[in-house]
Structures are given as structure tokens and as C-alpha cells.
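I am attaching a structure below and will ask some questions about it afterwards.
This part shows chain A:
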Amino acid sequence: MTAVVLIDTLLLLLVTVTAVAIIEVRNLYASAMLTSVYSLLLALVWVNMHAMDVAFTEAAVGGGISTILLIGTLVHTAREEKPLKQRVHWRALLLTALCGVALIYGTFDMPRFGDPKAPIHHFRVPEMMAQTVGFANSTAGKQPPPAGFDPAEYRSFNGAVASVPVDPTDTGWRENSVLAQHGIMLPKVLGDEVHAAHPAEADHHQHPADDFNGHVPNSVTSLLAAYRGYDTMFETTVIFTAGMSLIMLLRRPRREGYLQRSAPLADQPVLRVVAKMSIPFILLFGLYVITHGELGPGGGFQGGVVVACAFILFALIFGRPALYRVLPPPVCDLLTGLGVLMYAGTGAACLLLGGNFLDYAQLNSLSPGDGEALGMTLVEYGVGLTVSMVMVTIFNQLAEEQAK
Partner candidate 1 sequence: MTDVLGIYNYWIYVILMMIGLYGVIAKPNLIKQAIALGLFQTGIFLYYISMAVVDGGTAPIWTTIDDGAQKFQGPYDNPLPHVLILTAIVVGVSILAVALALIVNIKRSYGTIEADEIERMDHEDRLIEFRAGQAPDAADDAEAHHHA
Partner candidate 2 sequence: MMFDLSPPLLAIYIPLIGALLIALTGRWPNLREALTLGTAGTLLYTVASIVPRVLAPNFWAVYAKAPPLRLVEVVPGVFLELKVEPLGMVFALIAASLWILNSLYSIGYMRGNAEKHQTRFYVCFALAIASVMGLAFAGNLFTLFVFYEMLTLTTYPLVAHKGTAEALRSARTYLGILVGTSVCFLLAGIIATYVYTGDMAFKPGGVFTRALASGSLTAPVLGTLFILYMYGIGKAALMPMHRWLPAAMVAPTPVSALLHAVAVVKAGVFSVVKVIVYTFGPLTLISAGQGSWLIFMAGATILIASFIALFQDNLKRRLAYSTISQLSYVIIAAALLSPLSLMAATLHIAAHAFGKITLFFAAGSIYTASHKTEVSQLDGIGRRMPFTMGAFTIGALSMIGLPPTAGFISKWYLLSAAWETEYVFVIVVVILSTLLNAGYFLPIIYRAFFRAPPPPGREHHGDHGAFEEDPEHPLDHPTATDGVFGDEADHSEAHSHVHGKLHVPGAHGEAPWPMVVALCCTAAVTVAFFFYSDLAIDLATQLRKGLLP
């Protein structure tokens, strides 16, 4: 734990410094570059806090896409911020200071960093994690949550009891904790009962599932695609909307878009060869990330971004006309929509099969668990498709503008 806190402390100091630099540096390119540095630093912070998926996304989006977007915009807007009259904007400073003080005031009653007694760690989430999602024959997926809760248990939600032993070797408090029943947020000693619980799991997914109480290993994915799948559907819609907005705002009549001189990089043999060699692997990796989301970090969004990067790289090296030949804008638009439709369609399918919207269990009447697995995979692909296509669209639109 100390290690976490220590690294965390240092990284965050770095982050803060970078943030100040981003705001204060006047050269916009520099500031864009610093933004990507900032994102990478944050990615490290997330890793340090064990938020692997977030780190992955942050790296892909902050480090990759955002930077591309910013550069793409800077090319045809401005490279320097015009000098300010006075260096410090006092009113803004005052306002932010007040706001900050208010927020910090709110932090004093928060559960301390890493306090396992924090309500969020043992109210609803452990109950969810105690369910089974996405495993064969696991009909146990939808038990009702335990009725009510004892407020007394949660008295310590405000920082009063932050005296949790930071020493991991001392595990005495774990056994006699009121939370042992959930056993997810807190370590749980495994016996043989688990094997009894889910006999069929071992031969279903080729991973040591039998050690788990029947849950998709990457619980982030299970939350993302199953419990809160509905949010994720709208997350996809947000991306889709962004794509549509850019088309409405920036797309020029077809002619202009197509008449692009080929990119200057096209005649650089090294780049061409490297690109030709690497693009297939990038695509492959992207697909892997999408598919593998259930087991490890990754999922539709991250994978989609990776795939998009392949296309963008292609466009950068061989010019956008080439990309348009491979992936004509109209097709791209339709695929963008198709992704969202895959997601919503899966939900609708569950509905038509007699369940609630997005109730994946309906997809496989014999083994609800498989149904859930199938559903989650489908929606992940939907997300991936939309994300990649939108990223390509955004790049295209900004590039079209640039080429004019």
C-alpha cells in the first residue's frame, strides 16, 4: 500500500506540474504535445491505482486520438496563442480559488484513500460481484440483493475511522470484518466449495475459472457490458453523435473531399514498407483487444481506437484518396451507424425473445450464462465498430479541412 501511495504522490505532483505547463505555455503545438504527455502520466497513475482499462483507454484516447485531433485543428487555425495583456487573470483566479476551497471543504468528511470500510466498497458492488455473469449453466445470475442493510455497519463512512492497518501482512482484521460475507472487496480464502459450485465452468472458458465464484474475470467488462450495459450503449451513441456532428459541421461536398493531392509521405519508402508491415498487426491487435475484453484489460472502446489508428496511419502514409478507395465515406457513415445498431439490436433481440431490454440471458435459453457471454461479445464488437469508424470520420473531416 505504501508503495502505491508513494508512487501516486510523486506521479500526481508531475501531473499537476504538466497541467500548469499546458495552460501557461503559449505555443499551442507545445501545449498539444504536453497534453499527450499529461495523458500518458495519467495512464501511469491509473495503472498505479490498478485501473487497467481506464489506463488503456486514457493512453489510447488522451495520448493518441486527442493529440491527433488537436494537431489536425492547429494546422489550419493558429500555432501561437496571442500574448495576453496581463499575465494573471485575477478574477478567474479568485473564482477558481473559491470554488477549490469549497470542494476541498467537502473532502474532509470523505472516506480516506483506500479505506476498505468506505460504503462504496461494501454496499452494492460486492453484491454484484457475488453474482455470476457470463458462465455456462450459471442460472444464479439474477438473485435479488440481500434485503436491507444495517446502518450501524456503515457508521464509519466519514473519515472518523481511517485507522485501517496499512501493513498487508497483518490480515487479522480481515477475518473478523463484517464484510467477510461478500468476500470480494476483501480477500477471501478459497476452499473446495467453489469447484462444487460451478462444475461446468472449467471446460467452458479456457482460463482457471474454477477459482472464481463464477464471474467474468475482468469485472470491469462485466459491469460495463452487463450490469450497466445500458450506459455503455449510450456511450456508443455519444461517440456516434460526435461523428454526425463533425460531418454536419465540416464535411464538404463529395467532389472536394475526393480531390486530394496524395500525402507527401507516400514517396518515403521506409515509411511505406513499415506501414504496410505493421498495419495488419495493428488491426489484428485491435480485434484481439475487442474480443479479449472479458478476460483482461481492453474491450470494444480500446480495441476500436487501435483499429482506427491503423486506418489513420494508412491515410497518413498513402494519402486520404487511398483511404477513400478502401473505405468510402458513405460506407464509413453506415458502418458507424451499424455499430450502434449492433448494440441496440442485441438489446432489442433480448426484448423480442421475451426478456427485458439487454437481458442477454435470453439469447441462449438453454444456458443463460452462454447467452450473457454471447451478448457481451456482440455489444463489444458494436462498440468497437462505431468507435473505430467515428475516429476515422473525425480524422477525415479535419484532414479535409486542412487540405483546402
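Basis for inclusion: all candidates are chains of the complex that A comes from, given by their letters.
Keep in mind that, in the parts below, a contact is a pair of C-beta atoms (placed from the backbone, for glycine too) under 8 Å apart; a residue touches a chain by one contact, two chains touch by 3 or more; residues count from 1.
Just so it is clear, the model here is predicted, and its values are computed rather than measured.
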Candidate from 1 or 2 that touches chain A, complex-wide: 1
In the complex with candidate 1, residue positions of chain A that touch it: 1, 4-5, 8-9, 12, 15-16, 19-20, 22-23, 28, 31-32, 35, 38, 42, 45-46, 49-54, 57-58, 61-62, 65-66, 69-70, 72-74, 76-78, 81-82, 84, 88-89, 91-93, 95-97, 99-100, 103-104, 107-108, 110-116, 118, 120-121, 125, 129, 159, 162-164, 166, 168, 183-190, 208, 211-212, 215, 217-220, 223-224, 228, 231-232, 235, 238-239, 241-242, 245-246, 249-250, 295-297, 301, 387, 394, 397-398, 401
